[in-house]
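A single protein chain has been removed from this complex, and every other one stays in its place.
Which chain is which? They are A, B and C, in the order written, and residues in each are numbered from 1.
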Amino acid sequence: MSQDHSSFQSPFTWRYASPEMRAIWSEAHKRRLWRRIWVALAEAQADFGLVTAAQVADLQSHADQIDIARALQIEAEIKHDLMAEIKAFAEQCPIGGGIIHLGATSMDIEDNADALRMRDSLDLIRTRVKALLASFAAKIDEYADVPTMAFTHLQPAEPTTIGYRLAQYAQDLLIDLDELSHVRRGLKGKGFKGAVGTSASYIELLGSASQRDELETRVMLTLGLPAFNATTQTYPRKQDWLALNALAGLAQSLNKFAFDLRVLQSPPIGEWREPFGAKQVGSSAMPFKRNPINAEKIDSLARYLAQLPRVAWDDAAVSLLERTLDDSANRRLILPE
Amino acid sequence: MSQDHSSFQSPFTWRYASPEMRAIWSEAHKRRLWRRIWVALAEAQADFGLVTAAQVADLQSHADQIDIARALQIEAEIKHDLMAEIKAFAEQCPIGGGIIHLGATSMDIEDNADALRMRDSLDLIRTRVKALLASFAAKIDEYADVPTMAFTHLQPAEPTTIGYRLAQYAQDLLIDLDELSHVRRGLKGKGFKGAVGTSASYIELLGSASQRDELETRVMLTLGLPAFNATTQTYPRKQDWLALNALAGLAQSLNKFAFDLRVLQSPPIGEWREPFGAKQVGSSAMPFKRNPINAEKIDSLARYLAQLPRVAWDDAAVSLLERTLDDSANRRLILPE
Amino acid sequence: MSQDHSSFQSPFTWRYASPEMRAIWSEAHKRRLWRRIWVALAEAQADFGLVTAAQVADLQSHADQIDIARALQIEAEIKHDLMAEIKAFAEQCPIGGGIIHLGATSMDIEDNADALRMRDSLDLIRTRVKALLASFAAKIDEYADVPTMAFTHLQPAEPTTIGYRLAQYAQDLLIDLDELSHVRRGLKGKGFKGAVGTSASYIELLGSASQRDELETRVMLTLGLPAFNATTQTYPRKQDWLALNALAGLAQSLNKFAFDLRVLQSPPIGEWREPFGAKQVGSSAMPFKRNPINAEKIDSLARYLAQLPRVAWDDAAVSLLERTLDDSANRRLILPE
Partner (left out) sequence: MSQDHSSFQSPFTWRYASPEMRAIWSEAHKRRLWRRIWVALAEAQADFGLVTAAQVADLQSHADQIDIARALQIEAEIKHDLMAEIKAFAEQCPIGGGIIHLGATSMDIEDNADALRMRDSLDLIRTRVKALLASFAAKIDEYADVPTMAFTHLQPAEPTTIGYRLAQYAQDLLIDLDELSHVRRGLKGKGFKGAVGTSASYIELLGSASQRDELETRVMLTLGLPAFNATTQTYPRKQDWLALNALAGLAQSLNKFAFDLRVLQSPPIGEWREPFGAKQVGSSAMPFKRNPINAEKIDSLARYLAQLPRVAWDDAAVSLLERTLDDSANRRLILPE
C-alpha cells in the first residue's frame, strides 16, 4: 500500500487499476506462477522417472514461499531474473533444489506464466463485462418506452427511446464479450519446447518425441491451458495482439458510451435528458454514470489503450527469427472498468 | 485501364491491388449493389402490396444499366451522390422509377452495400489465404527433415528444420484465416431501419413492427446477409474495425515471413540457406519468394495496413450520437497477397 | 478528368485533394522532375568537361516531352520504372541520350525529386494556412467583444468572447505554420552520392572528392535545395516523418476546430451561437464553415492523417542497412484545407 513518492509511480500502480488486476500483474504473483510451473513440470517428470517423489515433495512444500528480496540479491550478481528465482527457490529446497527447471529453457516457464496471467486477466474482465451488461439490461427494460430525441450529426433528427439507445451500447459490449471469449477460448501456452521450439532437450531426456508430447500434455493439463503446436523460443506474439485487440474493442465501446454521456449531460442538451440523468442514474452504483469526470477518465484511458495493439503488432511482425523483449508489462496496463 | 497521369493516382489503383479487389471497390460495382438493394427492397415491398409487380419488373430490367456519367451530372446539381443515383435510375424506369427507395434512408442502402463489399472482399482474401496455406503445406512436407540453424537474437542457437520453421508461418496464417472467418461469420448489414434506427418510416408504411421485421428479413435473405438487431443511422462501426483487425493480422504474418526471408536471403546467412532459397523456391510461382524486393514491398504495405485499424477505432469510438464519414474507401485499400 | 469507374479510384484522386496538390503528386510531374534533375546534372557535368554542350542542349530541348505510354511500354519489358524513363528520354535525344544518368544511381534522381515534391507541397500548404489565418484574424477582430459562454467539460462555465475563442484556433494554426516552416527550412535532398552514399562513382569520374562536392553543390543550387551531408542509398527517412508530423499537427488543429464547430452548431447549444453561425460565416467562402458535413469530413480525414506519421516512423526506424520501399505515395495523400 505504501508508495515511494520520491520516484515515479505509474498511475496504474496507485490510481486506476483494480486491486485484482494489480495482483495478477504483481511481481509476487508472477514468481508464484513460475514456481507452480516448475512444480508441475517436476510432477510430470516424476511420472517418467526423471526425478524422485521426494524431490517433487520438497519443491511442492516450498512453492509458495517466494522471497523476492533474496531473489533480487542473487539477480544483482548474476543478471538474470529467472535464474535468480531458480537459485532462491533451490536454496529453500535441500532435496529437490537441484532438479528445478530440468530440461527447460527460460521461456518455457515465463511464456506459460504469461499465458496464465492473460487467462486470468481475461476471465476477470469478462466477469466485469457481464456484470456491466446485466446493469445495461435492467436499464434497457426500465427505459424501453421513455422517448428521447435522436441526434444525427449532433442535429435533432427523429424520436427514439432511451432504452433503444442503451441497447446500442449493450450490443457493442456483447460483441466485445464475444471477442474476449473468442480470444480466451483460443488461448494457448508455449508448452515445453526448449530453446528454439524443437523440444530437443526434453526428447534427449525422455528418449523419444512421443514421450515428450506426453510430458507436455500432462503439465499443460495441470496448468489448465493447451499448448501451441509449433513455437519458436516463444509462443507466437500474435496471441498478445489478439488479446489487446479484444481489450481495445472494449475500450472503444466504453469510449463511445462515455463520450455520448458527456454530450448528453451538457446542460443545453441535458434539460430534456433530466428524467434519466438526474435521479435514477445519479444514484446508481455504476461509477462512470455519476459525473462527466469519470466519463472523461474513461475516454482518456481508452485513447491510450487504443494505441497498445500496434505495439503488439510490432512484437509479432518484426520479431525476426528470434524473440524481442516482451512488452507484457505495457500491454495490459489498463482495464477501464 | 487508361490512367490520368496528370493528376494523382493511388498506387492501389494501378500498382498494388488485385483486379478482383479493385472491381469490388469500384464506383461501378458500388452503384450496381445499390440498385440490387433497391430492387430487393421493392420485391419484398411488392409482397406486402406496397408496390406493384410491374413497378418491380421495370426496376429489375434496368438494374444493371448503370450510367455514372449521368449520375455525376445530376450530383453536380443536387450535391448528393445517392439521391443522384436514384434519379439516374428513375430516369431509366418510366413505370417503377417513382417507388425506388420507398421508406428508406440513404444509409439503408449504402451500409448494406458496404457490408456486401466487405463480405465479398473477405471471401476473396480467404480464398487467397487458403491457396497460400496449401503452398506452405507442400513446402512443409518437402522440407520437414532438412536441417537448418535456428537463430535467437539473430545468433545461431540450435538446429531446427526448414519444415518446422515454415510451420510457424503457416500456424500464424491459420490463426489469421480463423480470424477472417470469425469476422466473416459475424458480418451483418444495417438492415432497413431508417434515419435513426427505429424503422419508423417502414412501420408507418406497413402498419406494424412485426410486418417491418418480416420485410427486413426477406430483403436481407435476398442479399445473403443477416442484419444487426439495433442500429443508429448506421450499423455499428465496430464491425469495420473487426474486419480491419483481421486484415492487419494477415499483414502481420506476411510481414514477419517477408522480414525473415529478407534476413535469410542476405548472403552472409544465405549461404547455408541455398538448398531452399536458390532453386526450389526461386522457381515457385509465389511472387514474394523470388526476390527481396517483393518481400520489402510486402513489409512496406503491411506497415501501412497496420495503421488502419486505429482509423476504424476512432470511427467507432468517437461517432457520438451520429455518424461520421465512412472511411470505407481507405480501410480496405490493400491486400498484400 | 475521366475516371475509370470499373476499378478502384482513391477518394483523393477524384473527391478530396486540391487540383494543385494532385498535380504535384501526378505521375507526369514526377517524370518531369526526374528529367529536370538529369538535365541539371548534365549541365554541371558539362562544366567539368564530362559531357558536351551539344549533349546538354539535346537533353534540355526534350526535357518536357514526357511520354508515359512509351515509358510504361519499356517498363513492361525491363521491370524498372526509372530505367524505363531513361530509355524513353534517350529515344527522344539522339545526341545526348547516352549520357543521361551519368554516374548516378536511381535514388540520386528519385530522392531529390521527392524532396522537391515535398518542398512544393509544403509551400502550397503554407500558402493555404496563411490565407486561413488571415480569415481568422478578420473574424477575431470582428467578434473580439461578442460575449459567449465558455464550456469546460461541456458544462457552461464563465463567459468568454467569440473573438477570444477563435484566437485559440488561430494560435494553434500559428504553431502549425511555424512547424511547417521549420520543416521547410530544414528540407534537404539526397544530393548525388551514389549507391551507398559514398559518392564513389562520381569521385571516379571527376578524379577527386572536392570536385564531387563542387558538382553536387552546383546541381543542388540549380534545383534550389541543399543536400544532406551523409546519406545511405537514400536520404534519411526521418525527414519524411518530420514533414508528416507537421501535416498531422495541422490536421489536429483543424480537427479540434471542426469538432468544436459541430458541437456549437448543435441546436440545443446553437441558439446562442446564432450571430456567428447563421449569416456571417454561412456566407463565407470557407467551405468547412458552412455546415457540419464539411466539419465531419475534416475530422474524418484528420483521423486518417493522424495515422500516417507512424508509417514514416517505421520507414525511418526499421530500414536496417538498406532502404525500404518508399511510402511516398501514401504519405502525403491528403491535405485537408
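Please note the rule applied: a residue touches a chain if its C-beta (ideal position, glycine included) is under 8 Å from a C-beta of that chain, and two chains touch if they have at least 3 such contacts.
All figures in this text were calculated on a predicted structure; none of them were measured in a lab.
Visitor: In the full complex, which of C:Ser135, C:Thr160, C:Gln211 or C:Asn294 touches the chain missing from this view?
Guide: From the options C:Ser135, C:Thr160, C:Gln211 or C:Asn294, the contact with the absent chain belongs to C:Thr160.
Visitor: Which residue from B:Gly49, B:Gly224 or B:Pro267 sits in contact with the chain not drawn here?
Guide: B:Pro267
Visitor: If you put the missing chain back, which residues of chain B would it touch?
Guide: Contacting residues on chain B, toward the hidden partner: 151, 153-156, 262-263, 265-269, 271, 292-293, 296, 310, 318.
Visitor: Which chain A residues would touch the chain omitted from the figure, given the whole complex?
Guide: 1-13, 17, 19, 21-23, 25-29, 68, 296-297, 299-300, 303-304, 307-308, 310-311, 314-315, 318, 324-327, 329-330, 333
Visitor: Name every residue on chain C in touch with the hidden partner chain.
Guide: 150-155, 157-161, 164, 167-168, 171-172, 175, 178-179, 182, 186, 194-198, 200, 228-233, 236, 238, 241-242, 245, 248-249, 251-253, 255-256, 259-260, 263-264, 302, 306-307, 309-310, 313, 316-323
The definition used in the following text is that only the chains that are shown with their structure count from here on.
Visitor: Where's the contact count highest, between which chains?
Guide: Result of the pairwise contact count: A-B comes out on top.
Visitor: Check the residue numbers that chain B and chain C use where they touch, and answer same if over half are used by both copies, otherwise different.
Guide: Both copies touch with mostly the same residues.
Visitor: With chain centres defined as C-alpha means, what is the inter-centre distance between chain A and chain C in Å?
Guide: 43
Visitor: So the centre of each chain is just the mean of its C-alpha atoms; given that, what is the distance between chain A and chain B in Å?
Guide: Here the centre of chain B sits 31 Å away from the centre of chain A.
Visitor: Centroid from C-alpha atoms only, then distance chain B to chain C, rounded to Å. What do you get?
Guide: The answer is 30 Å.
Visitor: For chain C, which residues are shared contacts with two or more other chains?
Guide: Those would be 296, 310, 318.
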